[in-house]
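Here the complex is missing a single protein chain, while all its other protein chains stay put.
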Amino acid sequence: MTQSNRITGGQIDRTKTLRFTFDGIPYQGHPGDTLASALLANGVKLMGRSFKYHRPRGPISAGSEEPNALVELRSGGRQEPNTRATVAELFDGLTANSQNRWPSLRFDAMGINDKLSTFFAAGFYYKTFMWPKSFWEKLYEPIIRRAAGLGSVTREEDPDNYDKGFLHCDLLVIGAGPTGLMAALTAGRAGKRVILADEDFRMGGRLNAETYAVGDLQGADWAAGVVAELSSMPNLRLMTRTTVVGAFDHGIYSAVERVSDHLATPTDGKPRQILWRIYSGKAILAGGATERPVAFENNDRPGIMMAGALRAYANRWGVKVGERVAVFTNNDDGLRTALDLQAIGVDVVAVIDSREGGDLLPGIRHLQGAEVIDTAGNLGLKSISVRQANGRSETFAVDALGVSGGWNPNVNIHSHHRSRPVYDPAIAAFIPGKDGPPGLLVAGAAAGQMSTHAALKTGRDAAIAACDLTNGPDLPQAEDAPVRITPLWHVAHGKGRAWIDQQNDVTVKDIKLAKQENFTSVEHLKRYTTLGMATDQGKTSNVIGLAVMAELTGRSIPETGTTIYRPPYTPVAMGTLAGRSRGREFKPFRLTPSHHWAKEQGAIFVEVGNWLRTQWVPKAGETEWRQSVDREVLATRKSVGICDVTTLGKIDIQGTDAGAFLDRVYANTFSTLAVGKCRYGLMLREDGIVFDDGTTARMSPSEYVMTTTTANAVTVFRHLEYCRQVLWPDMDVQLISTTEAWAQFSAAGPNARNLLAKIVDQDISDAAFPYMGAGNITVGGLRARLFRISFSGELAYEIAVPTRYGDALLREMLAKGAEFDPIVYGTEALGVMRIEKGHVAGGELNGQSTALNMGLGKMVSKKKDSIGMVLSQREGMTAENGYRLVGVKPVDPQAKLTAGSHFLEKGAAAVAANDGGWLTSKVYSPHLGCDIALGYLKAGDTKIGQRMRIVNLLAGLDTEVEIISPHMFDPEGERLRG
Amino acid sequence: MASLMAMTALGRREPTTVTHGPLTITERTDVALASVAARKGRMADLAQAAQAAGTPLPGPATHQRGTPYSAFWTAPEMWFVEAPFATHELIAEMLKAALGDAASITEQTDAWVAFDLAAPDLSPVLERLCNVDFRHVPDGHATRTMMEHLGVYLIKHGPKEARLYGPRSSAESLLHALETAAHSAL
Amino acid sequence: MIIHHPILGPRDAQEFVYLGDANLIDRPDGMTAGVEVFHEYLYQRTNPAGEHQELWYHEQGDRSWLVITRNTVTHEITKVELARDVARSRGRSK
Partner (left out) sequence: MRYSGFRVIAEALTGHKGWKPVWRDPTPQAEYDYIIIGGGGHGLATAYYLAKEFGQARIAVLEKGYLGGGNVGRNTTIIRSNYLLDGNEPFYEFSLKLWEGLEQDFNYNAMVSQRGIINLIHTDAQRDAATRRGNAMMMHGADARLLSREDVRQMYPWLNFDNARFPIKGALMQPRGGTVRHDAVAWGYARGADRRGVDLIQNCEVTGMRIENGRIRGVETTRGFIGAKKVGVAVAGSSSKVMAHAGMRLPIESHVLQAFVSEGLKPLIDGVMTFGAGHFYVSQSDKGGLVFGGDIDGYNSYAQRGNLPVIEDVAEGGMALMPAIGRVRLLRSWGGIMDMSMDGSPIIDKTHVEGLYFNGGWCYGGFKATPASGWAFAHLLAKDEPHKTATAYRFDRFHKGLMIDEKGQGAQPNLH
């Protein structure tokens, strides 16, 4: 199809032709086109359907404020719903489809809603669909949900990459129109580090859409010249296709750079978009202004658009939207459109000017004191009805109408800190109020300075102020026309609907109804009618909406107030906000020193925080995980097993006060611990709840090595720093984490010592290295550490070497100890053995339990002050019948237990009143030959030996169990002292 | 000295070098590292001993080169000291001998993976990874920062070269992040 | 937010971990104070809408605990001190 509406001029490259399709129909355009300008050039005005009434719609703007021309861009995993055709850059092979219509854009069955619109008044759904009760979820809501929404989402993963980054500058200039260019030029020439960002793919802003001159150049050419100079400055960073979307605290702004959206697919896996966090000294908002419509009957037909947009399509894109055009305006800017269009030979049928008096435009039918009262044309504008000053009405056959209700400064970013814009009657619009983001200046049209001269001047002056300069460049000559406007918000006429928020189908009638029902506060108006809640966030509708409410209530616009804009300025893709943190890269991996060995063995890994730990190591022939775990447990208890325990937190604590410090942070005492020994330590929070536990060894009079649980390594370290810096700042204590510096392995089982004896250079006989001994040793001359501690209840040691030797140490232990058939066990077997021994871990250390609950009450020393000691004595935490840790086994050894099941007395109903507690951890014990568990049971210490039930209502399980001591294996601990 | 064979943080026998266009990333396994923290009220003694031992103790956010010891500031009255691994595998013991009880000294060599970054201009890659104003900060700037959820130390030796210390267990994730950023930016 | 670290200068607040009201510095002595006093210390907050002194930890930095004076309505930060110095000035020692 030929570009029937393409005319001469504009900033498009006619030497290249781009092919694209819309709803499957092929069209052609040129580089420099947007999807909207290209479709208009091909005579296509109908681009979408509205949300509620499914009214046929075309674009009303040429920018990011567009509420109507939303399409599904691209396809497959790249399908992009709700994309504004007015900012989608044309590329060869672009495919777009209309959305929210069925079966087709021209014939949309849901158009029936428009005929029934009287039943769909604002908030009607709050008043009905309530009977019968069940019908809402079964009937009404499913229908509403199916009908709702605009574009549709793919179910495929987005194939493109996204990236993030950080930028720093003295001055961030938001918007590269005349204001922003002048500001950047001023600061740039002064040598400041400047970032100039603009959402458009061509800098120059409105100058690209206007015909008038700056200096002795066309505005667009002047802009190109400035851009060229700025590009040559090393201290300048020009960012086109970059929208500053949010203003955050202390000069931080977020910006989205669309790196590849103008390409069919990103080149070579480069990011589609980048989220930049910009750290600015100062910032200047030079975001320009947005033209707003006037509400009149049927003002939403394809072909009716903002006068400035009509002008932009002609001047920038060489497109005449219509053959016979009219303009409806309440201000001088609308007249520009008429003159520009006339100048390029478009038939301007009439200018409908709602104002009385003033000069008449030469050579154009200029009707003053007139208003457009209605329009006709279903899928595209055919005619408009005009009521003239004398009351006579006349109909004009036109296929395009430009509407100008005045221009709203783009205050959005300035209100991101909840600063309320203030009304300026001189331009009949809101300008930035007080208490905007500190360091943010506003200039040009965004500040209500509407002429080109004012833009250039305030842009320069803002840069001078922001950068503490004394002067700036001379200003080129430019038009300085005053704003002449007589506010007209809506045309009072007839019974038809006059649209205010076109996407959400909010009409003047809805505002009237809201007023009638006393939803008169602007917040209620917005929430009740959905005014300004659409994808354009009310850029074209909010102001006229509240102005109409002001008229209806007889209040002034300032009295009526305004809502504020929230981030983001324009919608931002989730992928961009997530950046590289996706899929497997969501969080970094932490790998243990034995990871590569375990991978060779085909081990199964489990996520523990960011760590990947070996869960079990299957051997040939093992088909079910329990086989592997049982084998690992039995082999360990029979001979020796090795487990990588590197993930446990290790903290080096040094200083002459280290012992006294540990007495404060642990509930039990460490200052009395002998050098070369270690001790189990219990750490409380200040509220008396158990925080963490682990063994801590004294390596020298002034050096301790603390171990923490894997889960709390970071929080314990933070807590210790807090204690030494904030609570006891004069204690001589220094801390550093050594978690990753040492590869640490547990060797457990009757042959643990025999195996290690073959590895280490020192005598580790029971006499030389007794239970709970600790010390520095060597392994073949290599510095190492040995701790005789046991989590499994076996004769056990933990041996540590510098991490780089961890893999070799493991292989060495397996090789040199071969005669003992050592096995490597994972976290599952570890869990089995610690539960058999009744040691608390994750399930018991739940942040809700006291030492008393765990049966460790005696460990909390009252002889000294320690974190949590006092508050652990509160009545509610020391009750006789409180939870106590118990062991549990089923009466029938075949019966299965589930962690999370609850205790009930025999015969008691499964209701909360009878809830006795719950199972915290459960495993199968190959030694006891049945499931065993630990649990917190009310007054559990008095119930040892009793029979109870544990129920799991989720699985319908109800099992008789025996309450036993948590120390289910070798309760006397003979093995570990062996 | 040890009979055990070392494995690099990336799980190989030999240090890894990867290049992405102009960027070269080199894993450094030949650096010994230890933390040195002044004991309470002993800063003067430490400074004296350090000077005698030829151990620089630079000011905040600074790295200072020396022979055999280089060092960078990590916290108030605390530094990381670097030395050649071949001669200083026992760096902690050596420093203890040199600095006495004026400081708490802890082995850190294997707590970290070290990457050297080299390119005609490192800023385009680093600005994708961390909020350090790499273009702006002076040579010898040493700071802790975050890259892809990982806490790292970044030392700027010049616009073309930097040293990165990251948590050893996440060496592969960190390298992946560096390569991804390089691919994206260069 | 940007926190002007007394030693390191401006740093992104993302590097810090927040704890809360700086009155947590004034921990009572557990050997003399009872539940009453500790309850007041640990649980009760002034929670002002305005200037607030609060504890932040530079976890992804130099591990300093800081006392930051920040306006909870505007987020403006007017003062940043090392918590250790503040603690000493409030009479804390060993």
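We call the chains A, B and C, going by the order they appear; numbering starts again at 1 in every chain.
Just so it is clear, a residue touches a chain if its C-beta (ideal position, glycine included) is under 8 Å from a C-beta of that chain, and two chains touch if they have at least 3 such contacts.
Computed from a prediction, not measured in an experiment: that's the story for all the values here.
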item	value
For the chain not depicted, the shown chains it touches	A, C
Which of A:His524, A:Lys896 or A:His967 contacts the chain that the document leaves out	A:His524
Among A:Ser254, A:Gln502 or A:Thr614, residue touching the chain not depicted	A:Ser254
Residues belonging to subunit C that touch the chain removed from view	1, 13-14, 18-21, 35-36, 39, 42-49, 52, 54, 70, 72-75
For subunit A, residues in touch with the removed chain	51, 77-82, 118-119, 121, 124-131, 133, 136-137, 141, 144-146, 148-158, 160, 162, 164, 246, 248-249, 252, 254, 275, 277, 416-418, 509, 513, 516-519, 521, 523-524, 527-528, 530, 534-535, 537, 566-568, 571-575, 577-579, 581-587, 606-607, 685-689, 691, 842-843, 846-848, 871, 874-878, 898-902, 910-912, 914-915, 918-922, 951-955
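The rule we apply is simple: only the chains that are shown with their structure count from here on.
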item	value
Whole-Å gap between the CA centroids of subunit A and subunit B	33
Subunit C residues counted as touching two or more neighbouring chains	12, 59, 63-64, 82
Residue numbers of subunit A (touch at least two other chains)	279, 657, 730-731
Interface residues, subunit C side, partner subunit A - complex	1-2, 12, 17, 19, 24-25, 27-31, 33-35, 38-39, 42, 55, 57, 59, 63-65, 74-77, 82-84, 87-88, 92-94
For the subunit C and subunit B complex, residues of the former touching the latter	7-8, 12, 14-15, 59-64, 82
Interfacial residue positions of subunit B with respect to subunit A in the complex	1-9, 11, 29, 35, 37-41, 78, 90, 101, 104, 106-112, 127-133, 135-136, 148-150, 167-174, 176-177, 180-181, 183-185
